[in-house]
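Can you read through this structure? Questions will come right after.
Yeah, one chain of the complex is gone here, protein chain that is, but the others are all in their spots.
Our next item is chain A:
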Amino acid sequence: MAAIGGFRRLCTVGLSAVCRNRARNALSISQYRSFRVNGALQQQPFDSLAEKPQFPGASAEFVDHLEFIQPNVISGIPVYRVMDRQGQIINPSEDPQLPKEMVLNFYQKMTLLNTMDRILYESQRQGRISFYMTNYGEEGTHVGSAAALDPEDLVFGQYREAGVLMFRGFPLDLFMAQCYANVDDLGKGRQMPVHYGSKDLNFVTISSPLATQIPQAAGAAYAIKRENTNRVVICYFGEGAASEGDAHAGFNFAATLECPLIFFCRNNGYAISTPTDEQYRGDGIAARGPGYGMLSIRVDGNDVFAVYNATKEARRRAIAENQPFLIEAMTYRIGHHSTSDDSSAYRSVDEVNYWDKQDHPISRLRHYMTARGWWGEEEERAWRKQSRKLVMEAFERAEKRQKPHPDLLFSDVYLEMPPSLEKQKESMWRHLQQYREHYPLDHYEK
């Protein structure tokens, strides 16, 4: 026990030192906030007589006894929370006091997403779409964070941020169009389901390779900083993706190049079947932030207000101070990883049930609304019915639509079509003319 106490103390000291340093930096930033890039290149005053370490690599004191810094994983960075599981505000000073319409909107977007998930999940089970990934348990992180952003803020995500698009008003028809890869799909039917993107809603198209979006988000944030338009970039990823080299790249670049960027890690405990104790041995992802010189926080991802507050403040400061923030939202992936996965092979039903029945972002928000008299059984029934109808209608429309024209297999490889590709396109059509009965041409637009 003494040992544990010892390293707790040590880590606290380490952390508060980081915070102090940051505070100092923040002060100097406010004085000349525009660009401090590559400050290291300016020659530092060099005083060889001072009795302190002169190493250019770190600013620290000497110490005359041997002591390794221990990680503090037993008592980690605390989880910020605004309301408890019954939807009660714990600390009134932290209550964002959002108006009723806004909270109702949160709830409706989260539940609409949930309804869409159920229907599309079933649709995949029946082989109507080829693949699907649900958002069960993560509805609060998406909606709470999206609500704290400006619609102009650029979103880089992964495959589990449909709620952000939902919040920004992405039509159900376009979600469906992408999953069905029909003529209405903005992506022209080229990617697997749930790889959404929307230029109008500033949501950069999803790609399958994990974590590639992280350094990209840093680059986009740098460009936005130079535009000086008071926008921020948010970049979502899971705790598994954070193990990729690209995550390291993105964190470090964002810090050294002073990018107005929010890294939003959804830590749901699993990367497919891999539990977090096989993913990392530190204190989650949030504890890595200070190591990169990044302000970091851990929030309860099932608490939409905690997520909202953290994102709101991170956004404000990221823009004001041109520096990245890291938010680790603790959640639980209630659904399977994807429709290609059966999670009962690696985790217990009891565990899943706990999060589904006792600690769910949707039920917590509902408790909050009920306590204020903003929502009752009747509203719930009506909304369930209506949202199901909305989704089913979009679903049926999507299923009836044709697939995009086969020519679209060839465009957009380059902005222009190279002659060699033009030739390949012609050769495909020559082939189809002769062998058309072997191809599903009827389902495609003509």
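Following the convention adopted for this analysis, contacts are C-beta pairs under 8 Å (C-beta built on N, C-alpha and C of every residue); 3 or more make two chains touch, one makes a residue touch a chain; residues count from 1.
Here is the rule we go by: contacts and distances are computed from a predicted model.
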Can you pick, from "Lymphocyte antigen 86", "tRNA (adenine(58)-N(1))-methyltransferase non-catalytic subunit TRM6", "Light-independent protochlorophyllide reductase subunit B" or "2-oxoisovalerate dehydrogenase subunit beta, mitochondrial", the UniProt protein name of the chain not displayed? "2-oxoisovalerate dehydrogenase subunit beta, mitochondrial"
Absent-chain contact - pick from A:G87, A:G163 or A:G250: A:G250
Among the options A:Y80, A:Y222 or A:Y368, which residue touches the chain absent from this view? A:Y222
Touch with the omitted chain, as defined above, among A:P56, A:G127, A:G373 or A:P419: A:P419
Tell me which stretches of chain A touch the chain missing from the display. 34-35, 37-38, 41, 154, 156, 185-188, 190-191, 195, 197-199, 204-205, 207, 209, 212, 214-224, 226-227, 233, 245-246, 248-250, 252-253, 256-257, 411-415, 418-421
